[in-house]
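Encoded as structure tokens, here's the structure I'll be asking about.
The complex is shown incomplete by one protein chain, all other protein chains being positioned as in the whole.
Labels for the chains are A and B, by order of writing; each one numbers its residues from 1.
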Amino acid sequence: MTRIAVAALTVCALIGISTYAAFYVAPTEQTMGLVQRIFYLHAPCGMTALFAFFVSFIGCIGYLLKRESKWDWLAVASAETGMAFCTVVLLTGPIWAHPAWGVWWAWDARLTSTLVLWLLYISYLVLRNMVEDPNRRAQICAFYGIFAFLDVPLVYGSIWWWRTQHPQPVVFTSGGLDPTMRKVFYLSWFALMCLMALLICQRYQLEKTREEVEVLKREVENA
Amino acid sequence: MKNLGSVFAAYMIGWAVFFLFSVSIARRTRTLREEIERLNARLKDLVKQGK
Partner (left out) sequence: MNLLANTSALLGKELRTEFRSRELLTTTIVFVLLVVVLFSFTFDPSATESRRFGPGLLWLAFLFAASLMLQSCFLREQNNDTLGALRLAVADPFAIFLAKLSANTLFLFLTELLMIPVFTVLYNVPLLAVLPQLALVLFLGSFGLAVTGTALSAVSAQARMRELMLPLLLLPLLTPLLIASTEATAALFDVKPALRWDWVAILAAFDVVFLTAVWLFGEYLLEE
């Protein structure tokens, strides 16, 4: 327990430091002004979400190859965590867009791809609730998890190419990053990756506990 | 200092999502641990009865 408490406190401290840096250390951007600071939360969350889904992909492959439950636990834990980060991207995007450009949603390549990603993994989570038997659930969700992640580069690629063909005036980039901005960006990203690791561990433990309950239930039945 | 509200809102919403996620996991874990306690006690009773 103590190890987790230390880890949680460290992550909180890192987040505190990176948020402080985002507000006070990073210089104010010229065109967008204060609202650009949302970038230090929005963009790293997107990258962290992708990384979490990649971990889920590894979990899915691991389960199909090894048939050990722990891979399935990793798959679902990182998929749910990825969804949390994905949700933050989709919520902070409009909050940034509206003051900056006057629209709540621009069909910008990255934001649109994140929306499709969100829909893909929502389907994964719904599927998990639709199968009772744990082994069958692990198996078919592993397959769908692999399919979903393989689709990710195709989604990003096709949407980016689609937007390049039909250019929109509103664009979500932060332009060239000045060195201090870059440092704050990497600090935020590091803090969020640590948060991701912590949340995946926590969620993994939940699955492990669920398995313990099932084992005990079987023992009680047999007694 | 315009748009400070937006920046605040974004960060607050972000941390709220992570916080709620973590709390929901913790709550589900606690329910399961209580279930484990209950099942362990039941198992002990059954073993005692068996003897």
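By our rule, a residue touches a chain if its C-beta (ideal position, glycine included) is under 8 Å from a C-beta of that chain, and two chains touch if they have at least 3 such contacts.
Values in this document were obtained by computation on a predicted structure and should not be read as measured data.
Looking at the complex as a whole, the chain kept out of the display touches A. When you scan A:L9, A:V103, A:L150 or A:C201 for touch with the missing chain, the hit is A:L150.
Considering the full assembly, A:L127 is the residue among A:L127, A:L177, A:M193 or A:V220 that touches the omitted chain. For chain A, the residues touching the absent chain in the complete assembly are 64, 116, 119-120, 123, 126-127, 130-132, 136, 139-140, 142-144, 146-148, 150-151, 154-155, 157-159, 161-162, 165.
As a convention for this text, only the chains that are shown with their structure count from here on.
Residues of chain A touching chain B in their complex: 15, 19, 22-23, 33-35, 37-38, 41-42, 45, 80-81, 84, 87-88, 91-92, 95-96, 98-99, 195, 199, 202-203, 205-206, 209-210, 212-213, 216-217, 219-220, 223. Note for the complex: chain B touches chain A at residues 1-4, 6-7, 9-11, 13-15, 17-18, 21-22, 25-26, 28-29, 32-33, 35-36, 39-40, 42-43, 46-47, 50.
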